[in-house]
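Missing here: one protein chain of the complex. Every other protein chain is in place.
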Amino acid sequence: MTTSPRPRRRRPTRWTLVAAVGLLALVLAGTELLLRVKPLTDTAAMVVQDLPPVGLEPEPTRCRRDVDAATLERLREPLTADTRITSAHVYACPIAFDGRRVTFVGEVIGDLIERRDGVWVQVNDDDYALAVGPMGGHRNHRGFNQGLAVWLPDGLHERIEAVGGPGRRGDVVLLQGVLLRNDPDDGGGITLRADHLEVIAPTVEVPEPFHPVQAVTAAVLAVLAVGTLAWSRRVQRR
Amino acid sequence: MTIRDERQHGSGNAARGIGLLLVLFVIMLAGAAAIALAALWLVG
Partner (left out) sequence: MLLRPGADDLRLIGYYLGKVLLGLGIVQVVAALVAFGLREWNSLSSFVIGAALCGIVGGASEAKLASRQQLTWAHGMVTVALAWLVGAVFAAVPFHLSGHYEDWLSAVFEGMSALTTTGLSVISDLDHTTLSMDFYRHLLHFAGGQGIIIVVLSLFAAGGGRIGTLYVAEARDERILPNFIRTARFIFRVAMVFLVAGTAALFLALLVAGFAPGRAFYHAINLFFAAFDTGGFAPMQASVAYYHSFAVEAVVMVLFLAGSLTFGLHFALWNGDWRLVTRHIETRTLALSTSLLFAVVCFGLVRSGAYDSFEPLIRKGFFTLLSAVSSAGAQVKNGETFLSDWGALAPAAIVAAMAIGGMASSTAGGIKALRVGIAAKTLIHDVRKLLNPESAVVVTTYFAGKRHILRDQTARAATSVLLLFIVTYLIGAMVGLTYGTYDITQTLFESVSAASNIGLSIGVTDPAMPRGLMAVYLVQMWLGRLEFVAVFALIGYAISLARGRVSA
């Protein structure tokens, strides 16, 4: 590598780099195109109707553990048993909600984790749960999932028909219970220990519509790939 | 590890490896427990 490359050899180098960049652009453009032509479902039907309004300030106040008493008082003031809270508010300032009786609405998701005298369940109150429904069928990005861990004692969970998962928006439930920021039964986790549950919106199946263009593209590329690999084996053997 | 080591021991025994790892874990957890208890006693 101590001799400088001769002029006529530089062309293949340049071409290789151009080809690489071109390939990248093709892959980028190709996947974008496939996404654009993806069949989508209508999300208008996914909005959960008649939810109790959130009884707190629109933007959660973030606090620290050394928050001053005045702020704490201000945050706790509107909290009654019927005040609907959101998980975003809780995580922004757990200490304000600790030990208070609250109302919480969200989609039951993942698994009903059965223990001896009750059930743990994750209840999400993000937009995928309450407004636009599961992704895959739409391209309405609304950030991460967010919700609370809920403890349902004494058979409360039996009212739940189904939990959310791929292609399914699970039961939307209204819960009432005590919020704990240091739940001893959860090794110190933030949980809602519910004692009242009602299903306010049933499970909705939202299967992702089949994407025929993508399937055809996959088939074509697969054939090309097998061909390329077969050709490559032959070239190598020579 | 030298070639001699490898010839003597081969690649070792998986069960023994996992067993010793668990011992290491228990020691670690015990240490953590001690520190946690000390903190609670001193500060709590």
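By letter and in written order, the chains are A and B; residue numbering begins at 1 in each of them.
We take it that contacts are C-beta pairs under 8 Å (C-beta built on N, C-alpha and C of every residue); 3 or more make two chains touch, one makes a residue touch a chain.
Small disclaimer: the values here were computed from a predicted structure and weren't measured.
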| item | value |
| --- | --- |
| Residue among A:P52, A:P78, A:G99 or A:P166 that touches the chain left out of view | A:P166 |
| Those residues of chain A which, in the complete complex, touch the missing chain | 1-2, 4-5, 7, 9-10, 12-14, 16-17, 23-24, 27-28, 31-32, 34-35, 38, 62-66, 91-95, 109-111, 113-115, 119-120, 122, 124, 128, 134-136, 139, 141-147, 149, 164-169, 181-182, 184, 186-190, 208, 210-211, 214-215, 217-219, 221-222, 224-226, 228-229, 231-232, 235-236 |
| Contacts of chain B with the absent chain, listed as residue ranges | 1-3, 5-6, 9, 11-14, 16-18, 20-22, 24-25, 28-29, 31-33, 35-40, 43-44 |
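Note that in this section only the chains that are shown with their structure count from here on.
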| item | value |
| --- | --- |
| Averaged-CA centre spacing for the pair chain B and chain A, given as whole angstrom | 37 |
